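All remarks here apply to the structure that follows.
A protein chain is absent from this complex, but the other protein chains hold their places.
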Amino acid sequence: MKTRRSFVALSSALTGFREVDLWGTGQADSYLGELIATVGEDVVARLLAAGDDLASGDPAEALGRLLRDDELGPVAKNVVVLWYTGAWRPLPNEWRSRFGASPLDVGRVISPSSYRSGLVWKAIGAHPQGANGPGFASWASPPTVPSAG
Amino acid sequence: MTSWSPEDLRGHLQTAVEIEWTTIPPYLCALWSITEGRNELAATCIRDVVLEEMLHVTLACNLLNAVGGSPRFTPRDGQPSPVPSYPTFLPHSDDAFRVGLRPFSAKALKTFRKIEHPAGGGAPPEGDRYATIAQFYEAVAEALADLAPDIFTGDRSLQVDSSYYYGGGGEAFAIHDLTTANEALDVIIFQGEGIDLSIWDPDRDVFGEQEELAHYFRFDELYRERRYVEGDTPATGPTGGPILIDYDSVLPMRPSPKADDHPAGSGLRALTDECNETYSTLLVQLEEAFTGRPARLIESVQTMTRLRYESIALMNVPLDDGSGKNAGPAFQWRAPSGG
Partner (left out) sequence: MGQSAHRPVGRLSEVADYDIVIVGAGPVGAILARVLGSAAVGSEPLRILVLEAGPAVGRTWSDYQANVDHYLGSSIKVPNAPWVSSAYAPSPDVLDVRPLTPDSIPDDNGYFVQYGPLPFESDYVRAQGGTMLHWLATSLRMVPNDFEIRSRYGHGLDWPVSYDELQPYYERAEWELGVSANVEDQEYLGITFRDGYHFPMSRIPLSYLDEHVAGTVDGLTVTLDGEATELLVSSTPQARNSTPNPGYRPIGAHGAEHMGLRCEGNSSCIPICPVQAKYSPLKTWGLVSRHVEVRTQCVVSKVIYAGSAPDAPVAALEYYSYTDGLPPPATPERVTADIYVLAGNAIENPKLLLASEPTPNDNIGRHLMDHPYVLSWALMPENIGAYRGPSSTSGIEVLRDGAFRKDRAAFRMEVVNWGWDFITNSPFSDLESAVDKGLYGAELRAEIADRVPRQFRFGFLYEQLPDPGNRVFLNNGYVDALGIPRPCIAYDVDDYVRKGMVASQGLSESLFAALGATEYTRYSDSKPGYVTYDGWPFNFVGAGHLAGTHCMGTKRSNSAVDSFQRSWEHENLYLIGCGSMPTVSTSNPSLTMAALAFRSAEAILDDLGVR
């Protein structure tokens, strides 16, 4: 539970969505599981430890440092992509040669439900293509973009 | 046998609107708690019942408008709030059972059966403290017959028909006399409880649809995990093949949540407030749709869709209390902030 909470807290800071919105997708466990399976527990532990530090210092500074980190930065970026798209994208080749390639590090949609939960659609005031249809004639109304909560 | 004044009848038809509406959030909670793609038969069944209940709401509003009333979905005009607060008894019922907001479960199905329970043979019409919804509508039918034709004074432009109502469960139609009023009552009563003593609902006769079980029996077959087949009766119960029900593929929502379960300023409080506001927007739009702006029904369907996604989001959020349960939609009135 502690790991899940750390994962969601860090993901919230990275994605710009409230923790409650991330829990609301129902994907937290699945994403954390995929992340651990793909990059290993040690990398995830270091990533989450860096996340736990956010609370203590200047979060913007700490996040900037995390994203620039050679090892953890690309993983953190992939966590953002995961939440926004519901899909894992392969880590850069350079990362794989330095920190180890994983057979699971291939581009894939985690599941139909993760695709439906992609945050990118929410961020643009739309809905995932093929799911969560907003109702007849909804496309005729003026667009709105939800503000970051 | 009571003799109702036109005002009594309008009051009872407002109750009818409230009874029908009260059943909808509990059905929605059960439906939305089911993991997408699992328990498909149950999901289809509940979804179809919800659509038919929406048709009943529409027909009840048409009835009320036909007799010169004005349907209320929101607290207004100093009247008692028509918004149900769960768990609740059915409005003006004999208070035999409470209806709460629950995830899909055997307990929920038991309640759904009670809601849709057929009137026993010879149960008298009852406008108040009724045991079954059928008794209530029988009382309405008697009053309508008594007061017709003079009672049909309503503005015909307020009637909502199938150009705006859609989604199955039959078609909405305008009501302007005793014949159309009785047709509406028949649809409401029989979709719920079956034609006379049959287990089948009347859609096939009235709307030319495929044969369907009446609501009570659809919930009964889910509860008993066995299908009804041709030839079955209320006495035999379902004798068909088994139904696979997976109560574990359900979001574990804590029953009948409220916004103030969560401290002010918390994420869950914010999300619950947002969801309540969406629900209240839906009520405003429905009220507008049934008081002269029928095109609002189109928007209300969009709002219902938004309510669904917000409710499912809540049902995915684990509670902090160590119960292993999740949050859920509260279906409480929260005046929309506009915009």
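Read from first to last, the chains carry the letters A and B; within each, the first residue is number 1.
The rule is simple: a residue touches a chain if its C-beta (ideal position, glycine included) is under 8 Å from a C-beta of that chain, and two chains touch if they have at least 3 such contacts.
This structure is a prediction, so every number in the text was calculated from the model and none was measured.
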Chain not shown: contacting residue from B:S5, B:S81 or B:S163: B:S163
Residue of A:G33, A:G57 or A:G125 in touch with the missing chain, whole complex considered: A:G125
Chain B, residues in touch with the chain not shown (by the definition above): 37, 40, 44, 47-48, 51, 162-164, 166-169, 209-210, 301, 305
Hidden partner chain, residues of chain A it touches: 13-17, 63-64, 67-68, 77, 80-81, 84-85, 87, 89, 107-109, 111-112, 115-116, 120-121, 123-143, 145, 148
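In this text, only the chains that are shown with their structure count from here on.
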Between the Cα centroids of chain A and chain B the separation in whole angstrom comes to 39
Residues of chain B touching chain A in the complex: 36-37, 251, 267-268, 270-271, 298, 301-302, 304-306, 309, 312-314, 316-318
Using the touch definition from the top, list the residues of chain A that touch chain B in their complex. 18-21, 23-26, 112-113, 116, 132-138, 149
